[in-house]
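Structure incoming, see below.
All protein chains of the complex are present and in place, except for one that has been dropped.
Labels A and B are assigned to the chains in the order they are written; within every chain, residues are numbered from 1.
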Amino acid sequence: MGAGIDVEHLNAWYGTTHTLQDINLNIPANHATALIGPSGCGKSTFVRCLNRMHETNPIARATGVVKMGDLDIYKDASPVDIRRRVGMVFQRPNPFPTMSIYDNVASGLKLNGFRNKAILDETVERSLKAAALWEEVKDELKKKSGASLSGGQQQRMCIARALAVDPEVLLMDEPASALDPVSTSKIEDLIFQLKSRYTIVIVTHNMQQAARVAENTGFFLNGKMVEFNSTDKIFTTPSDKRTEDYITGRFG
Amino acid sequence: MSTNPIPTVTPSGDDGLLRPPMDFQTRRMRLNSARRYLVNHLVTGLAVLSTVLVIVPLVAILGYLIYKGASSLNLAFFTHIPAPVGEPGGGMANSMVGSGIILALASSMGVPVGIAAGVYLAEYGRGKMLAMAVRFTADVLNGIPSIVMGIAAYSLIVMRQMHFSAFSGGVALAIMMVPTITRTTEEMLLTVPHAIREAALGLGVPKWRTVISVSLRTASPGIITGCMLAFARVAGETAPLLFTAFGNQFWSFKLNEPIAALPLQIYVYAISPYDEWHRLAWAGALVLILMIMVSVTLVRIYAGRGILKGAS
Partner (left out) sequence: MSLEREPEPSSPPTAPSLPMDAAPIHAPAIINFVAASEPVAQEGPPSPIRQYLSARGNGGLADRTFAAAMLVCALSIFAIVLFILTILIARSKLSLAQFGFGFFLRSAWDPVSGDFGALPFIFGTLTTSLLALAMAVPLALGVAIFLAELCPARLRAPISFLTELLAAIPSVVYGLWAVFVLVPIMRDQLGPLLVKYLGWTGFFGGYNFGVGMLTASIILAIMILPIISSITRDIMLAVPVSQREAVLALGATRWEMIRTGVLRNARIGIVGAVILGLGRALGETMAVTMVIGNHPEISKSLFAPGYTLASVIANEFTEATGDMYLSALIEIGLALFLVTIVVNAIARALVWAVTRGAPARSI
């Protein structure tokens, strides 16, 4: 089951650049939430704060409260614990080049020391099915390298890899921006299927994509969250002038 | 070339002579560019000539070494120990085994330390002053003469134990391996895309596990060839072994006793007055050269980079 995320007064910096300024937001469980905004507006930094990937950069830091259910992820747990519960799909497919498809999908478990082969087999199959990749790769799971798949297949494999650790939240940082239209629509279908079981946060610069997959949408601009509302409100009757300018294509 | 005048075409010319000005300008420019092209060709010729002057003798040396070595190698070289002075035959079996033992010792100490230091530089030390200092020290250590390592190992171990030993030779060579391996490991780890590390960290894999199972594993072909290279390099080292491993005419497998080594034996035989020993020296040199050829080739193939880059 997914978990909701409450964000209070989140601030983030890269070096001296204040990339996120006082973000407050409630992301509902088991729904897809889209974050839109022009490049460099802080939306990627925001999702990276939700699983503490932000702090893997030595010059980055963050303050504020992020709660997943009742858990304060900056206080009550280590980054490793959080990242096991909050899966992440990156902008560009990033398969492990030395591993087979099977090992790529199972990596979150295997690298954490999980050895039960029966459960691994079953999890790999379930995850690949959930990522709509099973039929395409089931015959060469252990023979073919993960890096030998096409870009769209790689990204779906990365989604399967994130699903295999059975996360509660799935963060997607522009998951389709490096893909062709056919692969993009496959990924979007996938998000549709997945959101009943996971809380999904998807960063996108593609407004149609946000409209297609997400119930709620937040608009980021210059490190601030300008507006957060149900997707159709945002796209039909935005309450903020800047949101309206952005979605009508007047800038960005 | 900045002295080249800009041709200003004025009806009267700037020299006041009664020649048609265009002709004068053109003539000067032609002369000037003829000189420039001459210099250009001259320098090109010199560069080509020096390359030929360098490459031809070097190839001749290499060819001569291979020719002499190949005509001196035989089965006994690999199976026999040195024959007493004046007797024909004999081989360098004990030297090769001795070299193997010393090198195994050196690798068991130098490889882990070198790789770990490289991991620090690439995975933990990015952008830190300390890492810059370590990197610089490693490069400087790389340039310290090998004979100094021999003195250091002698002073530390041989002087204490009061006898030469295989172990002290291993320590001297291990110190020499560390900087090369450190720099190669660092460079190879830097070629691993950051996105792959993020993928593992994003799955909740601890950093140490990410470094071992993702970064090091992805970079492993390059790191392994880097280790091979460091290995091949110290395999030919003689100076640090002169007063550590010392050499031995007989079989020895003990770590705290003097032991034979291939380069030492080549040295001793090369400066000896016996033809039979000279033959063995050539054969030994060929064995060393072949080992180095293999490792240099492998580095080219796997690492796709020059061995002299970064760590020379």
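Here, contacts are C-beta pairs under 8 Å (C-beta built on N, C-alpha and C of every residue); 3 or more make two chains touch, one makes a residue touch a chain.
On a predicted model such as this, the values are computed, not experimentally measured, just so you know.
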In the full complex, displayed partners of the excluded chain: A, B
Option from B:139, B:257 or B:276 whose C-beta touches the chain left out: B:139
Touching residues on chain B - with respect to the absent chain: 1, 36-37, 39-40, 43-44, 46-51, 53-55, 57-59, 61-62, 64-65, 112-114, 116-117, 119-121, 123-127, 130-131, 133-134, 136-152, 154-156, 159, 175, 178-179, 182, 190, 194, 201, 204, 206-209, 211, 229, 232-233, 235-239, 242-243, 246, 263, 266-267, 270-271, 278, 281-282, 285, 288-289, 292-293, 295-297, 300, 306-309, 312
Chain not shown, touching residues in chain A: 1, 6, 8-9, 24-26, 28, 31, 52, 55-58, 61-66, 72, 74-75, 77-81, 84-85, 109, 112-114, 116, 119, 123, 130, 164-166, 192-197, 211-212, 215-216, 227-233, 239
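Here, only the chains that are shown with their structure count from here on.
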Separation of chain A from chain B, taking each centre as the mean of its C-alpha atoms, in whole Å: 47
In the complex, chain A residues that touch chain B: 51, 53, 56, 58, 79-85, 87-88, 90, 92, 94-98, 107-108, 111-112, 158, 161-162, 165
Touch list for chain B against partner chain A, complex: 126-127, 193, 195-196, 198-206, 209-210, 213-214, 217-218, 220
